[in-house]
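Starting off with a structure, shown below.
Up next is chain A:
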Amino acid sequence: MADLLVALAKLLLFPGFAFLFACAMLFAWIDRLVIARLQGRVGPPWFQPLADWIKLMAKEDILPTGTNGWVCAALPVLSLAAVLTASIYIPVGGWIAHAFEGDLIVVLFLLSLPPLAYFLGGWATGGVYSVIGGNRSLLQYFSYEVPFLMALCSPAILSGSWSIAEIAARQSETIWGALVQPLGFILALVGLIGKLKRAPFDIPKAKSEIVAGPLTEFSGRKLALWHLSIEVKTVVGIFLLVNAFLGGSGVSGLLPAPITFAIKSLLVLLILSVASVLYARLRIDQLANLGWRVLAPLALLQIAATVWIGAT
Partner candidate 1 sequence: MNIPRILELLQEVLPAARLEVQTVPIDEHFISLPPDNLHAAVRALLERSDVYHLSTITGQDLDGQIELLYHFWQGGGLTLRTGLPRDRARIETITDLIPGASFYEREIAEMLGVTFLGHPDPQPLFLPEDWEGDPPLRREFALPEEREEGE
Partner candidate 2 sequence: MSTRITIPIGPQHPLLKEPLSFMITVEGERVVDSALRLGYVHRGIERLCQTKTYVQNLHLFERVCGICSHVHTTAYCQGVEALLGLEVPLRGLYLRTLLCELERVHSHLLWLGVLGENIGFQTIFMYAWRDREIALDIMEELSGGRVTHSGNVIGGVRIDVGDAQFSSIVSRLNDLEQRVEKLLGVIQHERTLRVRTQGIGYLSPEEIRRYCVVGPVARASGVDVDLRRDCKYAAYGRLHVNVALAHEGDVWARTLVRAREAIESLRLCRQLLVGLPEGPTRVRAPRRVPPGEVVSRAEAPRGELLYYIRSDGSDKPARVKIRTPTLTSLITVHDQLEGVETADVSVVLSGIDLCIACVDR
């Protein structure tokens, strides 16, 4: 009975839904505020993401005729469920909910589900913009996923373990992965931006070209769930990077583990925010070029270097 309660608490409160929801809202606000300040604007008040979300939840839910309502409702839930499940295996602030050898692979697999749901969401609603956005999101998926995976392989190879908690612990004892493998860190960041469909890789939802991409026809609660799943994915992705490259919650004793972890996460978020105001949106073929001609060879090089370092 007590086990069940603990499991439920883990799932619903920490590090599960409630915590991630709060983090998602906080990160969304910080992101918007930083972008606003960099562009010389005042920016939104702290409750704006929450208010937006509640507003969306309260809105009327409309779907085009001829679409399957169940599929359209299931897809955002699937997307959200995948990222929430992934979050269980990611240590947060020194707290490890679950860990086993190979959970990095599971997390990466779970994180690659939302793009598929996103693509299917475009096809399920069937508008012109949605379908084009769906196709683009799939093309983009192929461009960033390979470099992203390869970039995340190198810390695992270096620390000799495929468990995220283990990698983080090893790094905090020795040296951060980002310092040994700066190239891998940058590649992982670029991959993460592509994964999160943030500017400058917001190609599948490019407003001025295809309105809102696959989400064009969604509204109300379903759209709110989509937004939430994307925002939670941002949080999970950042946590993953902090663990894999920045030594997780750090050496115990210096600073309390949650604070170290929070600072590192905000640092990664800041990098993402700055990147999104620094560039114009690329075209899909330009992104594919970048992914396959630049990022993938660099990632290979990175792995080769890691293996070589490990061998010597």
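Per the selection procedure, all candidates are chains of the complex that A comes from, given by their letters.
Following the convention adopted for this analysis, contacts are C-beta pairs under 8 Å (C-beta built on N, C-alpha and C of every residue); 3 or more make two chains touch, one makes a residue touch a chain; residues count from 1.
Because the structure is a prediction, the values reported are computed rather than measured.
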* Looking at this complex, which candidate touches chain A: 1 or 2? -> 2
* Structure fact -> Residue positions on chain A within touch of candidate 2 in the complex are 35, 38-41, 128-129, 131-132, 199-200, 202-203, 206-211, 276-286
